[in-house]
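The complex appears here minus one protein chain, its other protein chains still in place.
For chain A:
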Amino acid sequence: MAMAHRVVARSKASTHRHAAVAKSCVVRPKGTGVTTRPARGLDFACRATVAGGEVKWVGNRRKLDLNRKYYPKKEDVDTQKKVWYIVDAEGKTLGRLATMVSMYLRGKHLPTFSPSMDTGGYVVVINADKVAVSGKKETDKMYYYHRVHRPGTMKTETLSELRQRVPERIVERAVKGMLPKGRLGNTLFTHLKVYAGPEHPHEAQKPVDITSLIDKKPKEADLAAVRAAVGLE
């Protein structure tokens, strides 16, 4: 496999691992007459699902040209192959929930992400009426509606009032604000299915539960967990 840079091995203890990486990252020096293209087609995995914390690569295997920027193929955007996720909103903080949901809708949890294509999945949110907010937002957070070209038609509503009236809209509005604005963003928003109670009609799609991943910020990564995930222990 042709690589742009060479891996420099440092630690003696893991020489074998560096060798494994170095072997797959061999640099072809110029002028040897060897082509910089890989000899055989490289496989690539179409999509990764995080099911119960386990990273699973699924999808078709295909050749990948390392010298071309990857653009999603049909398998990545195929609606039939999209993964369905489910989140239980009960007691979860609104913004943190919406951030994660919008990430999964957009496909930013996958390495096949492209801003111009819809590589994300479907997200079902249940118990949306029980979503929580901190501080005094329950009574103080306002939702504004205005009819354009009609002065004086602004309506306001607090979060608690909206929760009485149309509870799904709280989560929907939060997520919509975090999705890109435009044609693609509108399409992504249609992939969000929000339900007020615990019931939802998407059992047939077998949605994967990702509720536990809310607030999982790898900012200060729990390196022990990463080591386990990567298979070092």
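By our rule, a residue touches a chain if its C-beta (ideal position, glycine included) is under 8 Å from a C-beta of that chain, and two chains touch if they have at least 3 such contacts; residues count from 1.
Quick note on the criterion: contacts and distances are computed from a predicted model.
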- Tell me the UniProt name of the left-out chain, picking from "acetyl-CoA carboxytransferase", "SPIDR protein", "Large ribosomal subunit protein bL20c" or "Proteasome assembly chaperone 2". "Large ribosomal subunit protein bL20c"
- Of the residues listed, A:G135, A:P151, A:P201 or A:G231, which one is in contact with the missing chain? A:G231
- Query: From the list A:K92, A:H109, A:R163 or A:K193, which touches the chain that is not on show?
  - Reply: A:H109
- Message: In the complete complex, the non-displayed chain touches which residues of chain A?
- Response: 1, 3-8, 10-11, 14, 17-18, 20-21, 24-25, 42-45, 48, 50, 55, 57, 64, 66, 69-70, 108-115, 216-223, 225-227, 229-232
